[in-house]
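Part of the complex only, each chain left as placed.
Labels for the chains are A and B, by order of writing; each one numbers its residues from 1.
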Amino acid sequence: METFAKKRLEIIVETPVAKQACAVLEHRGVRAYTVMQTLRGLGEEGPWSGEGVVGAAGQMALILAVTTENRLDGVLDDLRVLMRRHFGYVTVTDCEVMRSDRF
Amino acid sequence: MDSLALAAQNLTSPMVLCFALGLAAALARSDLSIPEPIAKALSIYLLFAIGMKGGTSVAAHGVDATLLGAIFAGAVLSALIPVIAFIALRAISGLSRVDAAAVAAHYGSISIVTFVAGTSALGGLGIDFEGYMVAVAAVMEAPAILVALYLARSAASPEDAAAAEEEAHLPGEPNLMREVLLNGSIVLLVGAFAIGVIIGPAGAEEIAPFTVDPFKGVLCLFLLDMGLIAGRGLRSSVKYLSPPVLLFGLVAPFCGAALGLAAAAIVGLSVGGAALLAVLSASASYIAVPAAMRVALPQAQPAIYLTLSLGVTFPMNLTLGIPVYIAAAQAFLA
C-alpha cells in the first residue's frame, strides 16, 4: 500500500511550558498535535515524579506532532530557542503515513 | 493556653500526624503515593470548601471597612515581603540574583493549605475570624510574582537578558499576569467565595454535609500527600540547600508573620483574622509560584525554591509556626 514519508516530532517538555511549545508548532504551520501525560523520569535535574503533585511545575508533558519535512526547519529553530532554558528535549523520527494531504 | 502548649497540642493533631506519616513514608522510600488526579481533587475540594465557608461567613456577618483595609494590606505584604526576602537572601545566602528573586516570590505569595490548616487550628481553639480572609488570601497570590520578576530582570546578566529577549519573540509567549490571575486555584477560591456570599448560610446548609463535615478528614489526606511530596523533595534535593538558605526557610516565616500581625493591627482585624494574615504572610507558595517561575524565570533552580518552600517552610509552619502565630496574635491583639 502506498504510504508517504513524514516527520514525527516528539517533544518532552516541562508542563508549564507545554502550551507555549504548542503555540510554536502552530505558528510554524504544524496544525495538528497531541499532548500526553508522563508519570516520572530522570534527567539532568535528577529524578522527578508527578505522583501526588498538584501544580504544573515538576511535571513533564509529551507532545506528538506528525508533519512534513519542509516545516521541520522552522519548527526546530523556534523549539531550540524555547528549549534552551527549559527542561526536556525534542526528537525527530522518520515515519510513513497513509494520507499525505492531512499533514 | 500558652504558645508552647498550643504547639504541643498541635503536634498530635491528626493533620500534623498525617503529614508526618507521609514525610516518614517518603524518607523511608516506601512506594506509598496518592494518584495525581486524586491530589488535584483533594485540592479542588479544599479550595471549594474554604472559599464557600468564607463567603457564607461574609453573608452572615456582613462586611465592614476593615475588608478593604485587609485586602490592601494583603496586596502590600505580598509586594513587600519579596523585596525584604530578596535583600536578606542576597546578603546571607550566596544565591544568584535570579535564584534569590525566585525564592523571594514564593515567600511573598501564599500557600492555601497552610491557610486552611490555620483556620482549622483556630476552629479547634474556638477563635473566630473574618470570612473575607479567603479573599485576602486570593489577593496575595500574584503581587509577589510581579515584584520578584522585576527584581530578577532589573539585574539580569547580558546573556540571560538576551535569551529572555529571544524567547519573548517566540509565538505564544504567555501573558503571565493574566495566567496568574486566572489560575484555576484563584478562580475556584474566589468563585466559591462569591457563591458563598450569594447563597448565604441557608444555602450553604444544603451542601454542608459535603463542604463542612468531611473537611478535616480530607485535609488529613491532603496533608498525607504533602508529606509524601515534601519527603520525596527533601530526599532528592536537600543537597541543593546551603545552611544559610535552610536558615532562611526557617526564619523568614516568622519575620513574615510579624509583618502580617503589624499590618493586621493597623487594619484592625480580629485576633483570628490577624493570626490568618500572619499565617498567609509566613506561608510560601508551592503550586502557583513554581509554575509561574518555570515560565518566566526558567534559569532559576526549582530544586532550591520548591524544596525550601515545600520541604522546609511548610512543615515548620504546620507544626510550629501556626500555633506561634496564633499565640502571638492573641498576645498582641487581645
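Everything below uses one rule, namely that a contact is a pair of C-beta atoms (placed from the backbone, for glycine too) under 8 Å apart; a residue touches a chain by one contact, two chains touch by 3 or more.
None of these values were measured; they are calculated from a predicted model.
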{"item": "Per-kind copy numbers - full assembly in this file", "value": "A x3, B x3"}
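To be clear about the criterion, only the chains that are shown with their structure count from here on.
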{"item": "Chain centre separation (chain A, chain B; CA means) in Å", "value": "33"}
{"item": "Sites on chain A touched by chain B in the complex", "value": "14-17, 19-20, 22-24, 26-27, 45-47, 49-58, 78, 81-82, 84-86"}
{"item": "In the complex, chain B residues that touch chain A", "value": "33-36, 38-40, 43, 163, 166-167, 170-174, 225, 228-229, 232, 236-237, 286-288, 290-295, 298-299, 302-303, 306"}
